[in-house]
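For this depiction, one protein chain was excluded, whereas all remaining protein chains were kept in their positions.
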Amino acid sequence: MWHKNKKIQKEKYLVKRRRYFHMLIINERLPENAIIVEEPEIADLLSHFLKIEKVINKRGYKIYISSDVLVSTHGVGGPSTALILEELIENGVRKIIRYGTAGTKNEKVKLGSYFIPTGVSRYISNSMYQRTRNDMIYSLYPDLELAFSIYEKLKENNIDVSYGEVFQSDDFYAEEEINEIVDMETGTLFLISKLKNVKSASVLIIANYRGKWINYEEIYKRDFPIILNAILT
Amino acid sequence: MWHKNKKIQKEKYLVKRRRYFHMLIINERLPENAIIVEEPEIADLLSHFLKIEKVINKRGYKIYISSDVLVSTHGVGGPSTALILEELIENGVRKIIRYGTAGTKNEKVKLGSYFIPTGVSRYISNSMYQRTRNDMIYSLYPDLELAFSIYEKLKENNIDVSYGEVFQSDDFYAEEEINEIVDMETGTLFLISKLKNVKSASVLIIANYRGKWINYEEIYKRDFPIILNAILT
Amino acid sequence: MWHKNKKIQKEKYLVKRRRYFHMLIINERLPENAIIVEEPEIADLLSHFLKIEKVINKRGYKIYISSDVLVSTHGVGGPSTALILEELIENGVRKIIRYGTAGTKNEKVKLGSYFIPTGVSRYISNSMYQRTRNDMIYSLYPDLELAFSIYEKLKENNIDVSYGEVFQSDDFYAEEEINEIVDMETGTLFLISKLKNVKSASVLIIANYRGKWINYEEIYKRDFPIILNAILT
Amino acid sequence: MWHKNKKIQKEKYLVKRRRYFHMLIINERLPENAIIVEEPEIADLLSHFLKIEKVINKRGYKIYISSDVLVSTHGVGGPSTALILEELIENGVRKIIRYGTAGTKNEKVKLGSYFIPTGVSRYISNSMYQRTRNDMIYSLYPDLELAFSIYEKLKENNIDVSYGEVFQSDDFYAEEEINEIVDMETGTLFLISKLKNVKSASVLIIANYRGKWINYEEIYKRDFPIILNAILT
Amino acid sequence: MWHKNKKIQKEKYLVKRRRYFHMLIINERLPENAIIVEEPEIADLLSHFLKIEKVINKRGYKIYISSDVLVSTHGVGGPSTALILEELIENGVRKIIRYGTAGTKNEKVKLGSYFIPTGVSRYISNSMYQRTRNDMIYSLYPDLELAFSIYEKLKENNIDVSYGEVFQSDDFYAEEEINEIVDMETGTLFLISKLKNVKSASVLIIANYRGKWINYEEIYKRDFPIILNAILT
Partner (left out) sequence: MWHKNKKIQKEKYLVKRRRYFHMLIINERLPENAIIVEEPEIADLLSHFLKIEKVINKRGYKIYISSDVLVSTHGVGGPSTALILEELIENGVRKIIRYGTAGTKNEKVKLGSYFIPTGVSRYISNSMYQRTRNDMIYSLYPDLELAFSIYEKLKENNIDVSYGEVFQSDDFYAEEEINEIVDMETGTLFLISKLKNVKSASVLIIANYRGKWINYEEIYKRDFPIILNAILT
């Protein structure tokens, strides 16, 4: 199948490319585990739980590196996330959890509860097409064991958690027609993880209900040890 | 969102429709659990493990009904499967496992082992479009707990099992370009389950490697009690 | 044109493939003429008009074979039909008539009359895409002489018959938005016939008007000799 | 179905529109039968067989009108043809034959023979989309009786004729990848005929083989009486 | 990128092709500048401003040739325009202005004023696809200096002129749903100009407001010297 050959060629191309130019943001060996978050404010907050050995701050991305896990921002949207994912994986990351927030118009999903995406719907025309450029719909899903482990650990801590489909949005201010739980980066994470053969999952705090935001910083602080535990075991 | 409204309208339409015409195959209350298989030969084989109370045999479909679970054929391909799924769910089924076989060209997946689909890729143009008719890609995925439970129970019995993506084919003799594990009905099962709010999973015996088939009947006989156990608990 | 080359390659592939594996259902020389029907009940009924020499019953397909014509079921929908068409043609069939039923919401088409498809509309995304996988719309049409011959013979017998376009559905319970005469297999028949250079036509009894079915078995019995005559001369 | 409602609305719109503005080319009652040709040179030639009562010559279109049939040019391509078809039908035409030439790269189709299109393939993206603007593939086909009648009459006159699919091209100098018999207007004729409920067929002289043209004027002169006979009876 | 290779191959093909067959309409060296118009009536009118040395009149196209500029008709729609553009460029034309009329439903654009297209929107499925046949959206735009020069010269003459996007229609009588300024050929001009590396622009008289036409012939006569001046300097 041509898209497989293409992927193989691309891998070769990447290997060759590394010889003569540096990546945009990161050019050093990284730990195998990564927690990725949208904004620098949250990366800063989570970094206080780790023994940070190095910080990278370039072109708007901020990466806090400890010995066994790093926390990186991914910015807003699929293209911004794809860029940093490629660099993380190219430099050694093998397991990734997106820890973020999501919005909902659905009154059944409780504000402040967690949602674990087991699938990602999107418009047929979307930012993820360019990565594969063919006539196929790639299925986007987390690693079954990693996703179930996060689910189980949250439950064990009596934290409200559910699972199902999110919708990947490419335009924050053009989401009026989306009735599902909305996320802007989980699909890109799942797509690139599959193509690069890396394990990933996403765990989202329902933080925004029809434009009303909760104070989610306290939730990050309370639960980050659980998420860290899920990725490190 | 218009496709949500459409779905709601469709539900109303279905309720109304039941008043004046019978479904094509089934018109009676069914148990909540269903195991669906492609061919009548396998349905016959599995029926021997159950205390069958009634058999329906109509328009090529065969359904063996016991008090708490039924075994039904779904025929070849998405359209044939969609028809019987609609009738099963309309008559009371709420949890469905497809128990079938799949082919592979990938030497890494062992013949005779199990594969649990956690996602379903397909061509952009496919038999599932008609159900929703819009500009969205629906994500197709199993119920996380049901899929993990089958995975765990097979592992506990020391049975070789892995998980990941299958490709839904619409044409058995035009699959030369598909390099993934190929299935013809799991996507339709996941799509209709989501739209009807029913739990489902699929568990596939890797039975066909580049056109060479193994004798899979013995595997069905050996493991059906495990699958039954997963759906009934 | 690449899709022509692909077809040629595919033909070579098929020839090569036959050396080392058997087809799923049929592995023997067949007569040149085939009448295909959806369900086993109708195949049984029509078989009484022929001197049957052999019956195949496998994976839900049933084939009654006489010396110059066979009657085969094709199951529900395009994928199920494509599978058996490939096997029929690979084993010697060269002329095919689908003899079936169709539904309508259009009050102008009389229940119990015949309709001969001269074209097949469908959704842009449909089960037939996989066979050719390219950026073309294939035109789907019957053999002009065969279709006209059925039309003429029915007229000569004073049977009510009209012709025009049918819509190929991939989902029986998601047809509310289709306002045309609906069929689930004629498009697949016309597509595969064209690609394999085989003559085909379809002749449909209008049997279902907004969910109300007529008793079509008597019509099959009355007219099968006319259809047989059209295919054999 | 929305596209049906749209069509109905469009019809109403047309009726209303006629009250306040004239059509671009034709604003008078026309005979029911029309022969349409690409270029003015051929229209001139065919007009000598008729008793012409009026000639319209406007915006590049030329129309020769007799009492029971007219000969009109349609120009090059679908958009040019759609414009004049709309005006012909709006002013009374009910039966239309395109009498033209087609090219081929296929050595099996004889230069100077006739080809009757029974289907029209095209690229998924093409000039005909705008007429219907939806997610459906419209099947394009001639009127069965009219097409068969032309076929029969040509055969009776011992003229070499075959039938099958043409490919509708939208760009004469970008046809290198098309391996079929190529035509630029038959699809538009069949589409608009279906939407307007008018009978049509197309009959093409194979005049161009890989860029080499035959002298087709003599063929037009020899056979125009046969084509006239087919449309008038 | 495959479509680049394709283009290169196509160029080679064209070179080779010229050896053995003549183009359909034009087979002689042309001046570098061309003004193209839809209908023969306008070409006639504009030709009176030039010292015409030769006239070609073939297959419905009419071309008036002077020593440094020609005036050619392009007929109705993209396919008709693509054919003559290919021949003009193949025979030496390097700068092209379409001088035509456009319609509007927008009351803000004044009847009789000029509109210079700086972009061309269209339906995703349209007559221009065939030229490139790939998964890209080609951007359609005029040459910045040529378009600005026409704009500036019209302003200097105190002529009302604005600029922005036109919508390329493929079907004159199916434009009810288009709310923009409508044109049928500018997109094809911009596409072929880009692929052939030729400079082009379009300048349109707003002549039709909801089906009501102004007398635009006087405007052509008044302003043709300005347009000529823009292309020749």
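Remarks
To keep things simple, chains are lettered A, B, C, D and E as they appear, and every chain counts its residues starting from 1.
What we mean here is this: a residue touches a chain if its C-beta (ideal position, glycine included) is under 8 Å from a C-beta of that chain, and two chains touch if they have at least 3 such contacts.
Here the structure is a predicted model, which means the values were calculated and not measured.
Every shown chain that the unseen chain touches in the whole complex is listed here: A, E.
Between the chain not shown and the residues E:Tyr61, E:Tyr123 or E:Phe172, the one that touches is E:Tyr123. Looking at E:Phe49, E:Phe148 or E:Tyr216, the residue that reaches the missing chain in the full complex is E:Phe148. Residue in contact with the omitted chain (choice from A:Pro31, A:Gly78 or A:Pro117): A:Gly78.
Although one chain is hidden here, its contacts on chain E can still be listed: residues 1, 4, 116, 118-126, 135-142, 144, 147-148, 151, 163, 165, 177-179, 194. Across the interface with the omitted chain, chain A contributes residues 10, 13, 17, 20-21, 24, 38-41, 58-60, 73, 75-80, 82-83, 86, 123-131, 133, 169-177, 184, 211-212.
Here is the rule we go by: only the chains that are shown with their structure count from here on.
Following the contact convention of this document, D is the list of chains adjacent to both chain C and chain E. The pairing of chain D with chain E is characterised as same-residue: of all residue numbers used at this interface, over half are used by both copies. Chain centres defined as mean CA positions place C nearest to the mean of all protein CA atoms. When the contact pairs of A-B are set against those of B-C, C-D or D-E, over half line up by residue number only for C-D. Contact count check for B-C and C-D (C-beta pairs in contact): higher for B-C. In terms of their C-alpha centroids, the spacing between chain B and chain D amounts to 49 Å. Between chain B and chain C the centroid-to-centroid distance comes to 26 Å (mean Cα coordinates, whole Å).
Chain C and chain D have centres, each the mean of its CA atoms, that are 30 Å apart. Taken residue by residue, chain C touches two or more other chains at 123-126, 133, 135, 177, whereas all remaining positions touch fewer.
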